[in-house]
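A quick write-up on the structure given underneath.
Omission of a single protein chain aside, the complex is shown with its protein chains in their original locations.
Residue numbering begins at 1 within each chain, and the chains themselves are lettered A and B in the order written.
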C-alpha cells in the first residue's frame, strides 16, 4: 500500500482495495469508518452481498460502499467494489478494522521457561505461560496468557496461540497457525488393551504434526499418535469443540465445522468440507473433495468426491415425531409385509390373466 | 431473616423458610442439619418430592422434614413444608447448606493486571489471573484462579467466574452471572472465505454481550460476532459443553442442556428449552416458548411454540437395529412399491366393480 494510507479509520475506499482484483464503481475517495451487515448498514460503513436472500436490501442499504459481483452491481447506483468473490474481498478489507492491541514483545517476567529453549526475540510470551525444555519458538510467534507448552515443542514463525492453550511434548506446529483458547494438542490417544476384564493403557508414542496456515478452534483437541503421528496438513481449518483421535490425518485445505468427532486412524482427503456435529468412525478413508453434511454419521470409507449425508434431520412436532419414530422400529417387518402384498397381488394378476 | 438465625447448621425449619410463600405442617422448630434425597434420607435432613415415581417413599422417609405440594401433604404425618413449587423452595433452602469458603478480597499478588483497569475494592482476583488493559470489574465480582480476562472487558456486580475461564477482548458480562471452568467467551467465530481452493480468515469484528443472571457451564464456548455481537440475554442458563456460533442470539430465560451446538446467526426466542445434544443449523429462528427434545437436529425455523423432535431415538439390540437401519436406505423405493400396489388394487377394484 502507498505511503499516504491512514493507519486508523476512516480509510479511503480506494486504499482499502489496494492490491485486490476489483474495480470501483462510484467514488473511490469515499471514506469508510467501519463494516456493517447489508440489512443493518449505516452511512460510513462498507458491506457486502453474497446471500441472494439479502439482494432486496440493495435498494435501501445505507452503507457508503458495498462489495458486489458484476451481476449484482449492474443496477446499483451507489459506491460499489465489483469483484468475482465478494466474501473474499470483504475478508481482506475487514482486516483493516481489526482493533490493534499493543503487545510488548519478549518473555513476560511471570512466564516460566525451561532449559535449552530457543525463543526468537521478536516472539511474545504472555504472563503466566509455562514452557518446557528444548522448545523452539520462531520469529513473531505470539503465545497468549496462561498457555502451557510441553518439552521439545517446535513452533514456526508468525503463529499465534491464544490464552490457555495446551501443547503437549514434541508437538510440531507450522507457520501462521492460529490456535484458540482451551485447545489441547497432543494429549494421549485413547488406547487400552483389555486383559482379564481390566483395561491397560497402551502408551501413545507418536506426536502431532500441524502444517502451515492451520486454524484450530476453542476447546478443540487433537490426540497424539499411538506409534506414528497424527497429522493436520497445511491450510486446514478446524472450528470449536472438535475431537480428533490418534493417528488421524486431515488433508490440506479441508474445513471442519464445530462439534465434529473423528475416531482414530481415519484419513480425510484434501479440500473436504465436514458439517457440524458429524461423526466419523475410525480406520476409514475419505477421498479428496468429499462434502459431509451436518449431523452425518460416516461409518464407511468414501472413495468418490460428492456430497454425503445420513441421519434423520428436520425437527417436527413431537407428537408426530413419536409416531414415525416408533414405526422406524417396525420398518424391517413392514418390508416383509409389502413383499407379501406384492406376491399376493402378483398371484391375482396371474389368476385374472390366466 | 431475623437476628437469631444460626449462621451454621443446624437451622430451625421455620428459619429456613423465612420469606418464602409456604406453610409449615408439624413442628416449625425442628432442627435441620443437611439435605437428602427422599429415598436415602436420614434423620436431621430435609428433603423434597417432585417426581411422582418417588411418592412411595413418603411412607418410609427418615427425613426430619419434607417439602411437598398441598396435594402430596394431605396424608403426610411428619413435618412438612407445604408450597406450590417444592423444587423452587428446596433450591432456596439448600442455599443455607452451601459450604462457605473464606476468600480474601482484593487482587492476589500473583495476578497480573494491565493498565487503566477499574477494579472495585470488593472484587476478588484469585492467584495467577491475567487481566488485560482497560478492564472494568464491579463490586463483589469473584474471578477464580488462573482465569484470563482480555482487554476492554466489562464485568458487572456480583458476577462469579470460576477457575480457568477465558474471556476475550471487549466482551461485556452482566450482573450475577456465573461462568464455570474451561468456558471460553469471545473466541473468533468460524468465518473463512474460499479463494482458489484455500480458505482465508474473515476477521471477527463483533464481540459477545452477556446479560444479567446468566449461567454458563464448564467448557462451554460462545464465539464473538463477525460484524455485530453475539448476544446472550438475561436469565439464560447454559449447561456444559455447548458451542454457540457467531452472531447467535439466545432469548431471555431460555435454558439449554449439555452438548448442544448452535450454528452461526441463529436466533432463539425467550423461554425456550433445548434438550441435550441437539444441533441447530445456522441462520434460523426459533419462536418464544419452543421446546426441543434431546438429540434433535433442527434444520428450519420454528415459528410456533410447542415441542419439536427429530432423529431416531431409543436403543434396541444391535441385530434388530441393523435390519431396520438397512431398510431406511430403501425407504424411498418402498414408498414407490406401496404406490404401485395401491394402483394395482385400485385397478382390480374397478374391474371387479365394473
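The definition used in the following text is that a residue touches a chain if its C-beta (ideal position, glycine included) is under 8 Å from a C-beta of that chain, and two chains touch if they have at least 3 such contacts.
Being a predicted model, the structure only gives us computed values, none of them experimental.
Looking at B:157, B:267 or B:345, the residue that reaches the missing chain in the full complex is B:345. Residue B:110 is the one among B:110, B:140 or B:154 that touches the chain missing from this view.
Within the full complex, the residue among B:72, B:162 or B:188 touching the omitted chain is B:162.
If you put the hidden chain back, the residue from A:92, A:156, A:176 or A:241 that touches it is A:241. Panel shows chain B; residues 34-37, 40, 85, 87-88, 90-92, 94-95, 97-99, 101, 108, 110, 126-128, 144-146, 162-164, 178, 180-182, 213, 215, 217-219, 235, 237, 239-241, 253, 255, 257-259, 271, 276-277, 294-295, 311-319, 321-322, 325, 328-332, 334-335, 338, 341-342, 345, 348-349, 352 of it touch the chain omitted from the view. Against the chain not shown here, chain A presents residues 110, 112, 128, 130, 146, 148, 150-151, 164, 166, 168-170, 182, 184, 187-188, 190-195, 197-203, 205, 219, 221, 223, 227-228, 241, 243, 245, 259, 261, 263, 279, 281, 291-293, 296-300, 302, 306-314, 316, 320, 323-324, 327-328, 330-331, 334, 337-338, 341, 344-345, 348, 351.
Methods note: only the chains that are shown with their structure count from here on.
If each chain is reduced to the centroid of its CA atoms, chain A and chain B end up 26 Å from each other.
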